[in-house]
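After this line comes chain A, so read on.
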Amino acid sequence: MQVNGVEIVDTFAEAFPMRGARVLVTALSRKWALEAARAATGFATSVIACGCEAGIEEETGDTPDGRPGVNMLFFAVSREELEKQLLQRIGQCIMTAPTTACFNNLEASQHIRVGGKLRYFGDGYQGSKLLGDRRFWRIPVMEGEFLLEDSFGVQKAVGGGNILILAETLEVALEAAEKAVVAMKQVKGIILPFPGGIVRSGSKVGSRYRFLPASTNTAYCPTLRGRVESELPPGVNAVLEIVVDGLELEAVKEAMRVGLLAACLPGVKSISAGNYGGSLGPYHLHLRELLG
Partner candidate 1 sequence: MRVNNVVCMFCGALCDDLELVVEGDRITEVRKGCAIGKKKFLHYQEPVLSPMVDGKVVDLEEAIQVAVDILSSSRYPLIYGLSSTTCEGQVAAVRLAKAIGANIDSTSSVCHGPSTIAKQIVGVSTATLGEVKNRADLVIFWGCNPAASHPRHFNRYSVLPKGQFIPGGREGRRVVVVDVRPTPTARIADTFLQVTPGGDYEALSTLRALLKKIPPDREEVAGIPLARWEELAEACKAARYGILFFGMGLTMSRGRYMNVVAALSLVRDLNAFTRFGAIAMRGHGNVTGSEQALAWTTGYPFAVNFSRGTPRYSPGEFTAVDLLARGEVDAVLVIASDPAAHFPAAAVRHLEQVPVIALDPHPTVTTSVAKVVIPCAVSGISAAGTAYRMDGVPLRAKKVISVAYPSDAEILASISEGVKQ
Partner candidate 2 sequence: MRVMNKIELTLKEETTIPLEAEVISPDLLAGLRHQEICRLPVYLGRHKARLGDLFSIKGERSSQIYVQGNLSRVKKMGWGMSTGRLCIAGNGGMHLGAGMTGGEIVVDGNTGDWLGAQMQGGLIRIRGSAGNLVGAAYRGNHTGMNRGLIVIEGNAGNMIGEHMRRGVIVVHGDVGDFPGAMMRGGTLVLAGPVGEGPGAGMHRGTIVVLGPCRILPSFKYAAAYKPVFLLLLYRWLKGQGVEIPGDKVEAEYRRYCGDLAETGKGEILLWHEAN
Partner candidate 3 sequence: MIKIINGEVYDPLNKIAGEIREIWVEGGKIINPPTKPRTPVEVIDAAGMLVMPGGVDIHSHIAGSKVNAGRVMRPEVHGWGEGRSLYTAEETGHLYARMGYTTVMEAAVAPLKARHTHEELNHIPVLDKGCYTLMGNNHLVLDCVRRKDLNTLKNVVAWLLSASRGMALKVVNAGGVENWKRGGNVRSLDDSVVEWGVTPREIITMLVEANEALGLPHSVHLHCHNLGLPGNYRSTLETLQALEGRRVHLTHLQFYSYGGKGQADFCSRAQEVAEEVNAQPLVTVDVGQVIFGDVTTMTADAPAQYGLYRITGNRWISTDVNMESGAGIVPLAFRPRSPVNSIQWAVGLELFLLIEDPWRVFLTTDHPNAGPFTMYPQVIKLLMDRDYREEMMGSLHPKTFKRTTLAEIRREYTLSEIAVITRAGPARALGLKDKGHLGVGADADIAIYRKGNDWEEVFSRAAYVLKAGELVIKDGEMVRGTWGKTFRVDTPRDPRVEKVVKDKYQRWGTVSFDNYGVEDAYLPREEVIRCR
């Protein structure tokens, strides 16, 4: 199967279940909402070493306090880990940023308490407010008050959606990946956790070292062609990956689909996806079916 002359490999991205939350940060201005959001979602590319995967979903004007806001998505392997990450990131990056407030923006049946725990920063001077069914905490800070929702919805989510762009040159690979990122960011409910949405250091499970659970994806490293069993067709000299996490499987699929289509530029040899032989995750996102 080909799109614009680019071969779509008959394989699948192997995605796995995560726990996700949508957190809305608002501030006096767009600038400060974004500053806070960037900081909170920084260093959150991979659960392998960051604890969670996170990113900015979108900017929004539809906020509970009417101020400019930014939606962020956070994904972790368990509810407990997600709670820990949100506590740390909201506590260190949002509470600290001037003028911000922080709201849950995900209706879900399960909740994790964030405000309910961060409130202790108020040292007894914090106050709680209940509006309808939502509880908020007002934590006194030097510039006024930090308003923070008590608990945040958590739902089952999907991590590890991906496409691999196999191109003749690095320049082409990068251009194709950038185009794909622009297209994918239009999809609601997903984030691309890596810098600029793009990752070059794809990984495989395991390594030759006992202490390392993941290592570089040798089958896709062009410089190792000849030394290892390569997955790269002839003429491919650079590969970039786009990883996508989403609250719903459908959104991940949609993102992969639009990304895949946008990446089919001249000079791209083929588009593939990373998987582990189907043993790791329950979701097998077949590239050809996405286009189907």
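If you want to know what made the cut, all candidates are chains of the complex that A comes from, given by their letters.
Here, a contact is a pair of C-beta atoms (placed from the backbone, for glycine too) under 8 Å apart; a residue touches a chain by one contact, two chains touch by 3 or more; residues count from 1.
Small disclaimer: the values here were computed from a predicted structure and weren't measured.
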Chain A in this complex - touching candidate among 1, 2 or 3: 2
In the complex, chain A residues that touch candidate 2: 26, 64-67, 99, 101, 125, 127-132, 136, 138, 144-145, 147
